[in-house]
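In this view, the complex is presented without one of its protein chains, the others remaining in place.
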Amino acid sequence: MSILTVKNLKLQFGGLLAVNDLSFTVEKNSISSIIGPNGAGKTSVFNMITGFYRPTSGEIELDGTSLVNKKPSQITKLGMARTFQNLRLFPNLSALDNVKSGMHCRTKEAVWGALFHTKSQKEEERLIEEVAQECIDFVGVRKYMQRSAKNLPYGAQRYLEIARALATKPKILLLDEPAAGLNFEEKQYLIQLIRRIRDEFHITVLMIEHDMGLIKEISEHITVIDYGCKIAEGTPNEVLNNEKVIEAYLGKEEVI
Amino acid sequence: MKKYKKHSLLLLVLAMFLLPFLLDIYWLDVITLVLFYVVLTQGLNIVVGYTGLLDLGYAAFFAVGAYTTAILMTTFHWSFWLTLPVAALFAAIAGIIVGTPTLRLRSDYLAIVTLGFGEIVRILAINLDITGSASGIYGIPRPTIGSYVLSSQQDFYYLILIIAILSVLVVYRLGHSRIGRAWVYIREDEDAAEAMGINRIRLKLLSYATGAVIGSLAGSIFAVKMSAIAPLSFSFLQSVMILLAVVLGGLGSIPGVVIGAALVIVLPEVLRGAEDWRYLIFGVALVIMMIFRPQGILPKKYETEDRSDPEEETNDKNHSISV
Partner (left out) sequence: MDVFLQIFFDGLVMGAFYSLIALGYTMVYGIIKLLNFAHGDFYMLGAFIGYALLSFFTGDGGLNTGLLGIGAVFIVTMIIVGLAGMGVERIAYRPLLTAPRLSILITAIGVSLSLEYASMIGWGASYKVYPIKLPKNGLEIIGAQISFAQIGLIVLSALLMIGLRLFIEKTIYGKAMRAIALDQAACSLMGINVYRIISLTFFIGAFLAAGAGIMSGVYYGTINFMMGFIIGLKAFTAAVLGGIGNITGAMIGGIVLGIVESYGTYYLGGSWKDVLAFGILILFLVFKPTGILGAKEMERM
């Protein structure tokens, strides 16, 4: 059963067609990937799915609900979380406060509760703290909990961003190049982490990645795009041996 | 540690209540003005310090409070206390009116638009009959509690002291709540905040409205204390001075901002004779502060433990630069 459906998606920036008539689906509980050369339009696809870019045309559905014309915050509330290609943590805030942000859309106390410290407000604060700590523990950055995000080691920042996304209690998690900048051990750890997210939390994972080794190891389904168009999809083995894909990555040999 | 802090705070408040017995009228007036600034800066602190929205027309909300109270009390003979909620309501509406068009603007445009709104409010006050045109409104009656009429310096000192304490409390509690955190997330990275499910539009408007309400309270009390108000008190320079206090003290830092308020008011009193130099000194101070200590005199701390973990190398700088 599919959880996310993208149909005939198109995105135009002035004269540039960044995404062209793209369709794909993501199966519930799968770990899927989008790959493609630099500038292929992968991040733009994520930005449309999460509501940051408005598609020129096309349809996006999460669990049967259309996401087009919804605000990013509404989409997150519907159960979609994401990370960013270039880390977008809240740099001056502690790691814990960073993760607490995820709980915002799952809680509801407003000004009144804050001013008078009502019972329900205190309870809610306790819940936020609890969930945030759980997420921090889950990705394994507890020892940095009180530090400003910008002062964390790079790898920990990547994990922290995932923890923050998990705190929104998503159905599907979108990771934009989660392994970028990680060393070998950190990548191994990331692979474990992604598996556990799916297996323990039953969260569907869709990621953009350039690291073919990593993709081969955990991805069950791959969609390949080049110049905004889908050029192949299937299992890692099918896709990585596909001629068009190899061509897209290595470039066509010039024959005169 | 925490208890110690609480005790010294209580002591400070007690000292503030005893102050009128120790100071002469002149200095009591200066401190009263400081307290007005404490209220104003706390309000602006929500908007600029917490939410990161540069507001250059904050004096407009001060004006809305002052004029609402003044008009209701002189033209319509309302009781002072009843004017407060009305003034707050008008200020909240004004906040939303200023906020709405600026929501999608980049920070520098936003600054200019708020400046423009501030000027519009001032020009309206100068040109409308109901606000008494350029000469303003005078003969604003004194507020009463039962049969007691608040009229002496001390009375107003206590009134504004209570409001100042309340506003500090309000800003503190909001800051330590889900709402306050959401404001700070928006300041830190608006897009990331939105991606975390925070409706930035609603929260920015709430920030403007809350800041405006606090500013209007200061305005209402200002009107009855002075018993006459004029557009001159609500100029761009007033907005800049309030902003200066917030920036000097430390954006987002409650004690910092209180210190900033005290500095901005008391310094010119100490430097008497150098009156002409006052704004020049403040202007230069702003520049120097931004270059050498942008976090202010008493910055807000976000790391709750000292980070003396020796094994950790910190990250390279380009990840910490925000544009």
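Points to keep in mind about this one:
For reference, chains read A and B in written order, and residue numbers begin at 1 within each chain.
The rule is simple: a residue touches a chain if its C-beta (ideal position, glycine included) is under 8 Å from a C-beta of that chain, and two chains touch if they have at least 3 such contacts.
Only a predicted model underlies this, so the values are computations on that prediction, with no experimental measurement involved.
The chain that is not drawn here is touched, among residues B:Met16, B:Val30, B:Leu54 or B:Leu150, by B:Leu54.
Remark: the omitted chain is touched by one listed residue; of B:Leu33, B:Ile46, B:Ala91 or B:Ala111 this is B:Ala111.
Across B:Phe17, B:Trp78 or B:Tyr279, the residue that sits in touch with the chain not pictured is B:Tyr279. When the omitted chain is restored, the residue from B:Ala230, B:Val247 or B:Leu263 that touches it is B:Val247. For chain B, the residues touching the absent chain in the complete assembly are 48, 52, 54, 56, 101-102, 104-109, 111-113, 115-117, 119-120, 123-124, 126-127, 191, 236, 240, 243, 247, 251, 276-280, 282-287, 289-291, 294, 321-323.
As a convention for this text, only the chains that are shown with their structure count from here on.
Computed from the mean C-alpha positions, the centre of chain A lies at a distance of 39 Å from the centre of chain B. Put simply, chain A touches chain B in their complex at residues 50, 52, 71-74, 76-77, 81-82, 84, 87-94, 97, 100-107, 109-111, 113-115, 117, 121, 124-125, 128, 143, 146-148, 150-154, 157, 164-165, 168.
Considering their complex, residues 170, 173-174, 176-182, 184-185, 188-189, 191-201, 206, 210, 302-305, 307, 309, 312-316, 319-320, 322 of chain B touch chain A.
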